[in-house]
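Missing here: one protein chain of the complex. Every other protein chain is in place.
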Amino acid sequence: MLEKVKDWSDEFYESFKPIAMGFVNEAEKCLQCGKCTGQCPAAAVTPSYNPRKIIRDLVFGNVKRVLSSVELWQCFFCSGCYSVCPMDINFPFFVFMFRLAAMNEGYGWEDVKQLEGYAEKSYLKDGITVSTFERNPYVLDTVGDIGKIRAEAGLPPERKVSARGVAEINMISDLSGMTAFMKQIGGVELLDCKSCTDEQAKRCKRKPMPSKVGKVKTHYRFYNYGEPGGKKHAQAG
Amino acid sequence: MAENFMEEYGQETSREAAERTLSYFRELFSLEMPLGRMMKMMPGMVKFAMHGKDTRVDLLKFVPQMMPMMKAAVSGKREG
Amino acid sequence: MAKKTLIIGGGIAGITAAQKIAQNGGTALLIEKEGHLGGNFAKLTYTFPVLADAKGIVTREIKTAEELAGIEILPRTTLESCRGEAGNFTVELGTPSGRRTEQVAAIVVAAGFHYMEPTAYTEYAYGRSAKVVTSLEFEKMAAEGRLPQGPARVVFVHCVGSRDKAKGYRYCSKICCSYSAKHAIMLKQANPEAKAYVFYIDIRALGKGYEEFIREAMEKYNVRYIRGRVAKVIESGDKLLVRAEDSLIGNPVEVEADLVVLASAMEPPQGSRALAGILGIATDEYGFFREAEANVRPCHSSKEGIFLAGSCTQPMEIAAAVAMGGLAASEALILSR
């Protein structure tokens, strides 16, 4: 599709650099050499995901395309791109910062919604993010009670963070606004594939269609850098 | 129905999104402590103080350090 | 009688400078730290963009220099110290037979370059797999007839050590694009059954006939050019898996290769900073000698009476090194009259 080239905004990138606590830097040094994509585990299994293209859009100021893309949420956070980058561009941090920005614009809350439980139910309640809770029946049958295994290994049956420790991270969370942030996410159930209308199903390429996540009005994301991939779509197409 | 983001969000330029993003980050990563932000922190501190005796003691130790910041925040607001 | 000119480095630039000085009535003292003249040129099999016999050309030039009366060649000799000023330098040379002091009017530095050893590039399995070689090793293999036989796939990787802030140098090494094309053609000529893949970022063919040379590799020899820097080379059985992105399509690609050739960058000669310290001239951030003025005085070093020639100033091709050798010689002659 013909796309009108807009004047890119030098100021955006320049003013973005210092603000993001210095994490995001040096994207303008990108050579577009493609070494990042070449070794990317996500790109190897997703046709449209391409770190190089996202950096290019970022530097040229096509922020809207990055923010509204599904691809932004497909990064594996493996840091492989950073480890091979000839210009030391820390791309995973770009993704991290841009996911925050995308959420501010109303994209991607349905992804975060699925992870929010780890923070609210585990991290803030127990001080530990991954709990002993197990959903997989096979694992439950094979492993049984982790507490018993822990006791056999000479550890207390349950790893506990002291009440003081939990109170401290709760205060950090409250004071830095993380708790309020999570409250925005919680609450409203997502629509899933079974309950969505035909109209919604037509537009939905992969993700369940959210109407609203928590108190946030969400927007639809698109595959902005290519076609959706995966075995499922190969069959559907 | 929109097939891609250009159709769906075509009216809105990247510049507007970029400006919103910038002001969001500016606020998020600001190290300044204006009164409004300090007031937002109060409930969390109260919650922490209510947790137990030891937390209350630690928080009280912090009060002398907090007073000048409070003063600066309040006066800053008056000037601005 | 004309005063002597000291020439440091017996590569093609140094040989040319010595020839021109002698042919114009001067006397040249050519020192070389190796046992023989020829430098990096002598390690090549073919030249580009015209595939000419490199060894033959170097031998001819060395012979010309050796036959000229005004040239004294000192192999296995290094510069120990240097004092004085333009027109009257006192240099101390370390020769195999002991120290030797000379009075010279001018000094031409033609210290050449060094092919970077890509040991830092462990993602390319260099040093771990015998099937990953540098372009210099590829030249050697070609000269000895050890190129892969039959339907082998050979991958050429551009920009190894150049255009790389993290592990190499930020500059463009200038000649790698062309010599990789030369290698691909050499491979196809020796073994038409072989498949050659070249991974590039940009093709920089800056020279007369270079663009046509690379187009010839693509068109006549069917060398496959893929735009993307190779991300990693993985050993898999007796094959190598080369992973990269075809960035014109935007998809990761994988090539199962039998040989991977790394086009390693031209880096400053080893010990260039020490040599610069002895001579009292300036180097740039990488260790190349700095010219006084890049455009119209390319062969003047930061010190009067010391001239620069060849690839010790920047990555350059043979023709440019020869031209610069001649220019340095004529500058030196002015001082030695």
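A, B and C label the chains in the order they appear, each numbered from 1.
The rule is short, and it goes like this: contacts are C-beta pairs under 8 Å (C-beta built on N, C-alpha and C of every residue); 3 or more make two chains touch, one makes a residue touch a chain.
In this text, contacts and distances are computed from a predicted model.
> Tell me the UniProt protein name of the chain this structure doesn't show, selecting from "CoB--CoM heterodisulfide reductase subunit B", "Multisubunit sodium/proton antiporter MrpB subunit", "Urea ABC transporter permease subunit UrtC" or "NADH-quinone oxidoreductase subunit K".
"CoB--CoM heterodisulfide reductase subunit B"
> Taking the complete complex into account, tell me which visible chains touch the one left out.
Its contacts among the visible chains are A, B, C.
> Using the touch definition up top, pick the residue from C:123, C:164, C:317 or C:331 that touches the left-out chain.
That would be C:123, which touches the missing chain.
> When the complex is taken as a whole, what residues of chain C touch the one chain not shown?
121-123, 125, 128, 166, 232, 234-237, 241
> Contact with the hidden chain only, please: which chain A residues?
21-23, 41-42, 44-46, 73-84, 88, 92, 96, 99-100, 103, 108, 111-112, 114-116, 118-119, 123, 127-132, 136, 138-139, 142-144, 146, 149-150, 152-155, 159-162, 164-166, 168-169, 171-173, 175-178, 181-182, 185, 230-232
> Considering the whole complex, not just the chains shown, which residues of chain B touch the missing one?
Given the touch definition above, chain B has residues 28-29, 31, 45, 48, 55, 57-59, 61-62, 65 touching the missing chain.
Here is the rule we go by: only the chains that are shown with their structure count from here on.
> Quick check: more C-beta contact pairs at A-C or at A-B?
Of A-C and A-B, it is A-B that has more C-beta pairs in contact.
> Centre to centre, by mean C-alpha position, how many angstrom separate chain B and chain C?
About 58 Å, centre to centre.
> Just the number, please: Cα centre separation of chain A and chain C in whole Å.
48
> Determine the centre-to-centre distance between chain A and chain B, using the mean Cα coordinates as centres, and give it in whole Å.
It comes to 23 Å between the two C-alpha centres.
> Show which residues of chain A lie in contact with chain C when the two form their complex.
It comes out as residues 29, 31-40, 43-44, 47, 50, 52-53, 84-88, 225-226.
> Sort out for me which residues of chain B touch chain A in the complex.
Chain B reaches chain A through residues 1-6, 8-9, 12-15, 17-22, 24-26, 28-29, 40-41, 43-45, 47-48, 51-52, 54-55.
> So in the complex, which bits of chain A are touching chain B?
1, 3, 6, 9, 12, 15-16, 19-21, 61-65, 67-69, 97, 100-101, 104-105, 163-164, 167-168, 170-171, 173-175, 177, 179, 199, 202-203, 219-220, 222, 224
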